[in-house]
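A single protein chain has been removed from this complex, and every other one stays in its place.
Which chain is which? They are A and B, in the order written, and residues in each are numbered from 1.
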Amino acid sequence: MSRENSNDAFVEFEHVQKSYDGVQLVVKDLNLAMPRGEFLTMLGPSGSGKTTCLMMLAGFETATHGEIKLDGKPINNIPPHKRGIGMVFQNYALFPHMTIAENLAFPLEVRKLGKSEREEKVKRALDMVQMGDFGGRRPAQLSGGQQQRVALARALVFEPELVLMDEPLGALDKQLREHMQFEITNLAHQLGITTVYVTHDQTEALTMSDRVAVFDDGRIQQLAAPDTLYEAPENSFVAQFIGENNTFEGTVKEINNGLAVVELDDGEVIDCTPVNVSKPGERTLISIRPERVEIDKGRLKEGSHTLKAEVLEFIYMGDIFRTRLRVAGRDDFIIKTRNAPDQVRLKPGQQIEIGWLPEDCRALDA
Amino acid sequence: MKLKSILLASGAVLGTSFAASAQDMADSMTVVSWGGAYQNSQVQAYIEPYKEMNPGLEVVTDESSGEAVTKLRAMSEAGNVTWDLVDVTAADGMRLCDEGLAMQIDHDEMLAAAPDGTPASEDFGGSIVSDCFIPQIVFSTTFGYRTDMVDQKPESVCAIFDTETYPGQRALEKRPIGNLEWALICDGVAIDDVYDTLETEEGVERAFAKLDTIKDDTVWWSAGAETPQLLADGEVVMGSTYNGRLFSAIAEQDQPIGMLWDWQMFDLDGWIIPADLPADRLARVKDFVKFATDTQRLADQAKYISYGPARASSAPLVGKHAELGIEMAPHMPTDPANAKNTFLFNYNWWASYRDDLDSQFQAWLLE
Partner (left out) sequence: MMADTHVDENGLVLAADGTPLKQSLARALRAQKIRALLLIAPLLLFVTISFVLPIGEMLMRSVQNTAGTEYVPDLLPNVVEEVQEWDPASGEMPPEPVYRALAQDLATAFENRNHTQLGRRFNYESAGMSSIFRKSGRRVSNWDIETDGPFREKFLDIDEDWGDIEYWATIKANSGYYTTSYFLAAFDAQRTSEGIAMKDPDQRIYSKLMIRTIWLSFLITFCTFALGYPVAWLLADLPTKSANLLLILVLLPFWTSLLVRTSAWKILLQQQGVINDFWIALGFTERMSLINNQLGVVIAMTHILLPFMILPLYSVMKTIPPSYLRAAKSLGATNTVAFIRVYFPQTTPGIGAGSLLVFILAVGYFITPELVGGADGTFISNRIYYQFSSSGNWGLAAALGTIMLVVVLLLYYIYDKLVGVDNVKLG
């Protein structure tokens, strides 16, 4: 799975397993290699093992089996305070009894830095997050977004090479969250630090990361750049977890020249790109993104299979139109069309025909 | 009929004037005492037999004698005295009498004469320490010791101060009364001079100096049950307490404890009737008291507890323990063999000097 040669990997998980109770594995055989400077997001539903991985990397949990390496050195037995990893916590964990400046000076104090050096670094870090005027306040006097910035500054003030972030934007409202996403990625790239970011928000994962590791059931289901993840999910979990997705179940009839013909359960036949299927007769789950569905037959290839559909609902969403259709016995088929001047607005009850390019239709594991 | 049986049972002379008739008596009575084995002995010896003779009578028992003075003061202020008869120590009895909270009584008129016709006042003799006090028992504060922890049997109260012959801790009551007397007696002061000596500053100093010699070896008790327990646990080698407590530890619980009868301090316990009771309740309580303090009844109480009857005529009638069957007379503090050296708790003297000596005693404890 690893893209990089493990020799120049900065962070590395090798066959890491974790069990809390000695009965169940929370993390099952995790392998991951990150190059220096990468922004990697661990994405997954709760209980998928992503936070446990982060905690093992930070040193708050020990791996039951396997090895975790930082810059080529195994760190399994190094206590957290010697790992030199910056961390931003979900609830920020700003020390309430210290001022903002004291919070930031804390990692420098325990590293026995001189007073003037400390003050300078604190000031620089606060300026970096536009919080220069707030040094004398207490965390409780700041807004959520401000606390978030301070937490970020504190994790960076001692200049770690690796920063871990555990759902840091979870508590913010949407607008602020989007703004912070931008700021964090900018900062990370600017400073050239390696970042491991944990979230269950796929939009966040897609917009911020160099690569995303999708977790489920204690395993990485797919590790890839955001566009690959979205456009070429490797299995049905990833396909369904990332973005909106129309699915059908069916059976592979034949595979020719990288094109699979699939017979849906209600007898209709469509063309797909085979991803996890290899021979006729296999059961498969078909995945088509709503925005890749064509309602204009003229834009399809000659001879493409099309399906009959009935418009059930038309939702006006401003930038796009969202239309729900009944297709092949399912009435939850969604299509999204751009609100362009020449765009058709479908009406409920209307009978249409839909189709898509075979490369947009992926035959995954059932 | 009822009246007759009472008179017969009490062995009273039939000619005694008797004012109230049964109809005028209240049919319930509240008797206050100390609880425990002592109150039980009263129930067995007086209350149960009296109730048998007076069916339908309800007797409520209360265990508040420890706070008798404060509670009676409060009841009297509130104008609602609910008690009919209260068991108190002589000192409390005197105090209640002085403050007018207890009824003054004519002992000869109210109490039954002895079987031989001796009037009650003579039969009770010196135990009538106040006009309101109806004496009941004589008890004493005396010493017990662990028979298995001493090499030789202590014969004198001064064994308390002899830490060489009797090493180990000793238990003394956390108050000056008794302790100061014993200290002076053991320092060579004659019993008749003890209180005169204590009235002088030097005398008090002398007593405390004597107590100083055992201060580090002393466990101070404030409840009578502590010493028997400390003795039973082997925590102290000897200690002072009420003789009835020691009797029950020795005879009823079979503890290896011996009794030291030397310079025991006598004290009295008896009844007082609250002042100004309504006529029907007063009639009832008078009737009961006459019955409960006659010669036989007082002797009966000694079947249940080793306290001596307060009237002279009862002494020869003291029999055997109700359950153990042992002769009670030799265990009485009043038995001639036990009462060679005794002194009576000097109520009058202590009433004057208690506050002052108590402060000095506390200061001494704090040194």
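The working rule: contacts are C-beta pairs under 8 Å (C-beta built on N, C-alpha and C of every residue); 3 or more make two chains touch, one makes a residue touch a chain.
Bear in mind that the values here come from a model prediction, so they are computed numbers and not experimental data.
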Omitted chain - touching chains that are shown: A, B
Of B:D116, B:D151 or B:E367, the one touching the omitted chain in the full complex: B:E367
Which residue of A:A58, A:A101, A:M128 or A:A309 touches the chain not shown here: A:A58
For chain B, the residues touching the chain missing from this view: 67, 69-70, 73, 77, 95, 98-101, 169, 174, 215, 218-220, 222, 233-235, 348-349, 351-360, 362-363, 365-367
Interface with the unshown chain - residue positions in chain A: 58-60, 79-87, 89-91, 93-97, 106-107, 110-111, 154-155, 158, 164
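Here, only the chains that are shown with their structure count from here on.
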Distance between chain centroids, defined by C-alpha means - chain A, chain B (Å): 91
